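In this view, the complex is presented without one of its protein chains, the others remaining in place.
Labels A and B are assigned to the chains in the order they are written; within every chain, residues are numbered from 1.
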Amino acid sequence: MDSVTIPVLVDQLVSGLAIGGVYGLVALGFALIFGVLRVAQFAHGEVYMLVAFLVLTALPALPLGGFSQFGLVLVLALFLGAAIGLAVERVVFRPLMAAPHIAAIISAIGLSIALQYLAAFLWGAELHPFVLNWAPGNLTLGPATIPAFKVVIFVTALALLAGLQLVLRRTQLGRAIRATASDPETARLMGINTIRIIAAAFAVGSAFAGAAGVLVAALYGVVYSSMGIAALVKGYTATVIGGVGNLVGAVISGLLLGVFEVLLESYVSPKWSDAIIFALLIGVLVLRPQGLLGRAIPERL
Amino acid sequence: MREPVLAITELTVQYGGIRAVDGASFQVAEGELVAIIGANGAGKSSTLRAIAGLAPVAGGDILLDGVSIRGVPAHELPRRGLALIPEGRRVFADLSVLDNLYLGGYSRPREEIAGDLRQVYELFPILRERSHQAAGTLSGGEQQMLAIARALMSRPRILLLDEPSLGLAPVIVQQVFSLLRHLRERGVTILLVEQNARLALEAAERGYIMHTGRIVLSGPARELAKNPEVRERYFGTARGSKSNPERAPELTAGDSA
């Protein structure tokens, strides 16, 4: 087997944390929406994909260089994600609010497929290169040299997650979201318009999916119409492992999943890494539906 | 008699084919503490839920300060001065005590919340001590205090309480009722729904007795408390003796309203 050295391990951990941060963002958005709606937004990955495509289309119109382009792209992705999330909530989920959950779940799956076809129709089913005008080069971390962009992704993901935590804990909107997730009827008695809060959760959760979409597009250098599936699967896995509704758990398990995946691919086999992760997902669903971190962190939202 | 804060006329609440409230009428005047007593399933909770916008109103009207609030969505009502403390307290268990209180003030202007919070903490010093604790970790009595404090954060014109004694130890129930009396003395208008008729009538100024969705008896609380039929059916008189709420008392006492 390959020898493990410190530089290799550092590189693997940083890479794992970068992609794990992205998984965390997807998982957090998914968990946030699930928290207030109690329905899995299975088209969450397509929000991520659509934002990546829209930003790709807008890139030529953003002729800024360097970091300011990255910043602008990120802000644009957040806004586009929020807008798409609001539209999805309004068109697909709100009309089905009174219907059995299964109706909304099936609609979400249908929407997921429809959006993939739409993207393939609008932009083509092939891979589309995604290149930012900004290449931050490499960082030297002790004996290891790692791509700085991975650190940027990790830091960006953490900053967004911390920002959301701040909103959730310190603002009335955040408290209203948590109250709606905890007990929607009593939330209404507090004067909270829970329908608006659900829409707000869609906007915030989808904004995070949008940010994750452009980060991944920039990391892998490519955008394609089926990219949302992998994102949803990983985000969903992180959500389940973290304990559904446990936002901090979703983030932590997203990060762990990213690192675990890189280590599996490196030391077991790329062939088996997805299979092992799915086995873990199924194992958790069957044996510990409250999630691996469900008890460690009691606060759910 | 003072201007009613809340006036209910011919209220009917229907769930599918089941009529939970069947033409109930009553009023609560400013500064009053009014109790509705009745057996389990008499329609008391449905009445409160209908007033708070949580249950469907099939007929009749609900006036808050003379303005109909029938059909107004539940989340609009705190802004209009109505606060319901639901049965089972329903504190947000995962959220901190402080967050629960902030949510109570959700309908209030942001800049006034801090001041309200100070006042509520004066009234409930225990909550200040526990402010960063998750609400679900409080004892039942503390949770009931929090639920009341949370409702007070919206500075309500009228406070509706649904079975505040439910599931609490007798000592704690005493504390809750002395708190309610205290609130009444401070001028808070309260409508209380309670199975514990003795305590409710002790605390209240006026009372209504509800049976199978109808108000069957009403009057000053002290008179109702003396009514032998009320005593027999709802007081469970002495320890161990069984009340018999299944039969309605005859409409005898004059309605003082």
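Just so it is clear, a contact is a pair of C-beta atoms (placed from the backbone, for glycine too) under 8 Å apart; a residue touches a chain by one contact, two chains touch by 3 or more.
Throughout what follows, contacts and distances are computed from a predicted model.
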Should one name the undisplayed chain from "Na(+)-translocating NADH-quinone reductase subunit E", "Fumarylacetoacetase-like C-terminal domain-containing protein", "Peptidase family M1" or "ABC transporter substrate-binding protein" using UniProt, the answer is "ABC transporter substrate-binding protein"
Shown chains touched by the missing chain? A
If I consider the whole complex, including the chain that's not displayed, which of A:T5, A:T57 or A:T171 touches that chain? A:T5
Of the residues A:G66, A:G163, A:P270 or A:P289, which one touches the chain left out of the display? A:P270
Residue among A:F53, A:F70 or A:F149 that touches the chain left out of view: A:F149
Looking at A:I19, A:A119, A:L160 or A:I192, which residue reaches the missing chain? A:I19
So that we can see where the missing chain sits, which residues of chain A does it touch? 2, 5, 7-8, 11-12, 15, 19, 126-129, 131, 135, 137-138, 145, 147, 149, 219-222, 224, 227, 230, 262, 265-266, 270-271, 274
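Simple rule for what comes next: only the chains that are shown with their structure count from here on.
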Of all residues in chain A, which touch chain B in the complex? 169, 172, 175-176, 178-179, 182-183, 185-194, 298-301
In the complex, chain B residues that touch chain A: 52-54, 73-79, 83-84, 86, 90, 92-95, 99, 102-104, 106-107, 110, 134, 150, 154
